[in-house]
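Missing here is one protein chain; the remaining ones are kept as they sit in the complex.
Labels run A and B following the written order; every chain starts at residue 1.
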Amino acid sequence: MKKFTSVSDVENLQEIIKKALQIKENPHSETEKGKGKTIGLVFLNSSLRTRLSSQIAAQNLGLNVLTLNAAQEAWNLEFADGAVMNGDTVEHIKDAIEVLNQYCDIIAVRCFAGMKSKDDDVNENILSQFEQHAKVPVISLESATRHPLQSLADCITITENWKKESKPKVVLTWAPHIKPIAQAVGNSFAEWMQEMDVEFVIANPEGYDLDKNFTKDVKVIHNQEEALKDADFIYVKNWSSFDDYAAMPEVKENWMLTAQKLENTNAAKVMHCLPVRRNVELSDEVMDGKNSIIYQQAKNRIFSAQTVFSEILDEIDSK
Amino acid sequence: MKKFTSVSDVENLQEIIKKALQIKENPHSETEKGKGKTIGLVFLNSSLRTRLSSQIAAQNLGLNVLTLNAAQEAWNLEFADGAVMNGDTVEHIKDAIEVLNQYCDIIAVRCFAGMKSKDDDVNENILSQFEQHAKVPVISLESATRHPLQSLADCITITENWKKESKPKVVLTWAPHIKPIAQAVGNSFAEWMQEMDVEFVIANPEGYDLDKNFTKDVKVIHNQEEALKDADFIYVKNWSSFDDYAAMPEVKENWMLTAQKLENTNAAKVMHCLPVRRNVELSDEVMDGKNSIIYQQAKNRIFSAQTVFSEILDEIDSK
Partner (left out) sequence: MKKFTSVSDVENLQEIIKKALQIKENPHSETEKGKGKTIGLVFLNSSLRTRLSSQIAAQNLGLNVLTLNAAQEAWNLEFADGAVMNGDTVEHIKDAIEVLNQYCDIIAVRCFAGMKSKDDDVNENILSQFEQHAKVPVISLESATRHPLQSLADCITITENWKKESKPKVVLTWAPHIKPIAQAVGNSFAEWMQEMDVEFVIANPEGYDLDKNFTKDVKVIHNQEEALKDADFIYVKNWSSFDDYAAMPEVKENWMLTAQKLENTNAAKVMHCLPVRRNVELSDEVMDGKNSIIYQQAKNRIFSAQTVFSEILDEIDSK
């Protein structure tokens, strides 16, 4: 694996999931693999699970970890090419990246969508600079349009929870929120599900269809009740409008996932990437109920990261 | 030791102090004990000594350390059970704890009193959630009503500085401050001193009596001069009113500890948990004088933490 910013960096998804499950069985089997190498974890945004699971994964592999909360600990970054930097930005992102090239064997970065310019976000105006200027492998810790380490953890979790021969029905359902949230997790989950052996549908209100570049031919249903019928897995997530970018068109029905809505499913397992707004996106009853596999999903973030770091180290060592 | 949030988690205080002094003699005697295990240090508030001493203690035991400045690095936390999270809180504390359960073998947390609701603070509205939801041992790095790692360090320090057979007289004396401060250090010191073989009295102005649940039958004197007479140890600390919660009733006398006030003591050793407001709580002369054992006390924070972590690791290993 040369880099890890989307599902297209994975050659064989089933193999990767298998490896991740082996690592979960024995997370300390490769404690010397990263010895003498350094991974830089650069956070341009908040993080709990990604921050901690990446550190654990790196430690399990013997990697040195440098964590940088860029905005608070370093300098205000400029992202525009050719900018005359006479304003409040102090360091250009490409200089920061070139310096990270000198210090790190792997660069991992979290760079959320700004939610202001659709073009900037769709074009991954920050991650693209890392892809362009980094001379070492780049790993996304969630970018403007994707969250691949989350999606890999999701695939691991679904695999652990489905032992039947038939395909499970997996429903990604939109959930309410109080402010405009990026489409990254939704996009990413949609991409990865298309690589999994599942029956996948997306449920969201009118006006909330995700970018077709991610959902492609996936069936999109605007009626939640219809979509959830016979579901085996329900992935709950909010996102704001893609078409009318970052807008929040009014939704008349209540899309919060409740215990009552689980009744017409196939005892569906409930997933969420966290953090979750309880009693807005889903009810306490669902969150704390026996259908939830949300904390298991959070745990699998460790093995998702460790698998990716391990694959990247293989690539580095092969040179 | 199953957890460490108050003196009641210690089975035999003298044994623990003895162990701490052995660790101080040889802090690198158990460098493999925590290998492959992870302690999460969660800070909901500022910290210097606790932050650094806990990291050193963990490193001395070979533990991996994850430090999380929750408010700045992760998400704004919700503490109310059943909350409809449609405001400015992004993640419920119980979900954060459940995730920490997946990532850590030990969870340590600093959660100061909010000083707004007496009920919330007395009931430890944050620590109690950790005690309820954590599935791994919980260690307090100071909570609303107690600071047990500090108190253990205090006991170690007193033990090091008292070689006579007689009981030393230990005085906890209130000191002035400019804003309402929690009672945690005072409460905690009072609890631990009742387990030590000392003559213990508390001196504070009228209106500043600590919660009876902590001080029990300890003699409380409202005249500082009288209380300090023949003292062997003086513990200086401010706290705000407990009865009229978080208020600061007027105090006519100047309770700042000065060199002159030490004259009627038994050449008393002076203690303070730090940070201290010089020339408000105590004078420069006392802070920098030969009676102060305050920096030794700060150093003992390492061995206090290392002893507790070591005891908790024993418990984990015994399962």
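Criterion: a residue touches a chain if its C-beta (ideal position, glycine included) is under 8 Å from a C-beta of that chain, and two chains touch if they have at least 3 such contacts.
These figures come from a predicted structure and were not determined experimentally.
Colleague: Touching the absent chain: which residues on subunit B qualify?
Modeller: Looking at subunit B, the ones touching the missing chain are residues 28, 43, 46-49, 51-53, 55-56, 59, 69, 72, 178, 274-280, 284, 287, 294-296, 298-299, 302.
Colleague: Go through subunit A and note every residue touching the omitted chain.
Modeller: On the subunit A side, contact with the omitted chain comes from 36, 38, 40, 64, 66, 68, 70, 72-75, 78, 82-87, 90-92, 95-96, 98-103.
Keep this in mind: only the chains that are shown with their structure count from here on.
Colleague: Using mean C-alpha positions as chain centres, tell me how far subunit A is from subunit B in Å, no decimals.
Modeller: That gives a centre separation of 39 Å.
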